[in-house]
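Missing here is one protein chain; the remaining ones are kept as they sit in the complex.
Up next is chain A:
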Amino acid sequence: MPPKHGERERERGKTGGTPKRERGDGPRDRERGGRDRDSGHRARSGSRLDDTSHSRRAPSKERERQPSKDKERPRMITFRTGFRNTIYQVLLQRGWKETDSNTDFDFNWAGVEWVREHYDHLHMKEHQRINHFRNHYELTRKDNLEKNIKQMRRLMTKEGIHNIDLGFTPGTYTLPVEYSLFTEEYRRVNEASAPGETVTWIMKPIGSAQGKGIFLFHKLSDVAHWRKAKKQTTPSREDEPEDQVHTYVCQRYLDRPFLVGQKKFDLRLYALVTSYNPLKVYVNRSGFCRFTFQRYSHDIDNIDDTGMHLTNVAIQKKEDDYDPSELGSKWGLDELRQYMNTRYSRPSVDQCYALINQLIVRSLQSVARVAIQDKHCFELYGFDVLIDEDLKPWLIEVNASPSLTSDTASDDRLKKTMLHDMLTILDMDGILGDTTPTQVGSWDLVYEQTQPIQYSAGHFQTADRRMAAPQRKKIIERVINGGWINKNTSYLGCFSDRARSLGDLQRQRERDRAAADSDK
């Protein structure tokens, strides 16, 4: 077991490396109210490498090497959050201190309502971090996501780029705005389908969560009747326009899902975006499969049975037999990958998971053009993906506030691991520095653009419009595809080997520090 970080630092001090300036004695420190002389030697909670070693503050020598950064960095990392679930426990486990202040925090894990209310009035310092981008709804609202993907598709077509796969969402129509377009598509699909085959559609209200208000239909008359009725009965939210609550998206229902034990499921994956421009995306190796309790049936008589078709945990919790403490309705992604390996060839399964990675990155790229980039912001997204029986993944929706409440012990372990490694990536205490490792614990870096892109009215201005089309196309392709770490390999569901990964980071850091010391 390598010595703890604090111990090594204390030893170094003892053997004669005398710091030039004692921490807590400078003028700025006096402004802050003096130094607690015991704080430098206070033991941090936890001693395991994979949880809390990175939470220790940078030693004084490192602060001297980066004086400008150190002056801004507080001594004790403070966090602000309104949540009391897993994220709260993780932040406390890292030894950070809670604060109620709406402005004086180092790390803010806020809800979307708080961000909507306070973000525009917030002037954040360089070191502060907040867990949402200002306009995350460009990705998380179903109609906005579809709009952005369509625009990206149009742009790619216009530039003559056809090898970017953006067909990972089923055809989506926002009602009532696109009702006529939907009607045309409905008729076209019905004419193209085989006789006797019933095409099913799904209606989802905008801005709702946990499966509320979702229903299936296959007759056009069902929608018209329902839409008219809901306009009069559904109460509207106070802070949204009156027509907001009536807006729905209508999609082609995926009625041939990949089944396990003849049960339908969907995947919940976690993606971390630390920057939209340049785009930097991490994807977690762990995830969940959320199963229905009932066996799936294509029979249209079951169209009203939400327990069979919707995998949201809130819907499944209403089922009579639900008891998560005993049964559990979730599988880990590793089990699913192993199960799929026994059914299909390895290359097919690997390709399916690689397509899932690509789906995540392409959807984020579609939104990157309109996202408000802010270096203080990062976001943890929950991607809901459905796999059909041909092993093609489809994006169902993206959540900006994925549930961090745990039902079972394994659930709890997975989420805590994910959040701890996420905080390691965010590097509040400068451990990683300028390095960007491709694996941090259970997170893998899947896409990183090196240069920011100049967007103008949503278009790529990086490629000059006066250029010839082939040259322009080449530049844009490089912009779109140049950030892949490994496009055709996905580590989703693979063993994360966190101890080795975090140990490597620790050792690399010590080597860097030793090299810097020897340079002196």
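The rule is short, and it goes like this: a contact is a pair of C-beta atoms (placed from the backbone, for glycine too) under 8 Å apart; a residue touches a chain by one contact, two chains touch by 3 or more; residues count from 1.
As a convention for this text, contacts and distances are computed from a predicted model.
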Looking only at the UniProt record of the hidden chain, which name from "alpha-amylase", "Rab-GAP TBC domain-containing protein", "G-patch domain-containing protein" or "GATC amidotransferase" is the right one? "Rab-GAP TBC domain-containing protein"
Of A:338, A:438 or A:451, which residue touches the hidden chain? A:338
Selected residue (touches chain absent from view) among A:134, A:263 or A:513: A:263
Given A:180, A:198, A:410 or A:488, the residue that touches the chain left out of view is A:410
Extract the touching residues of chain A with respect to the undisplayed chain. 260-263, 291, 295, 326-331, 335, 338-339, 341-346, 349, 408, 410, 494-495, 497
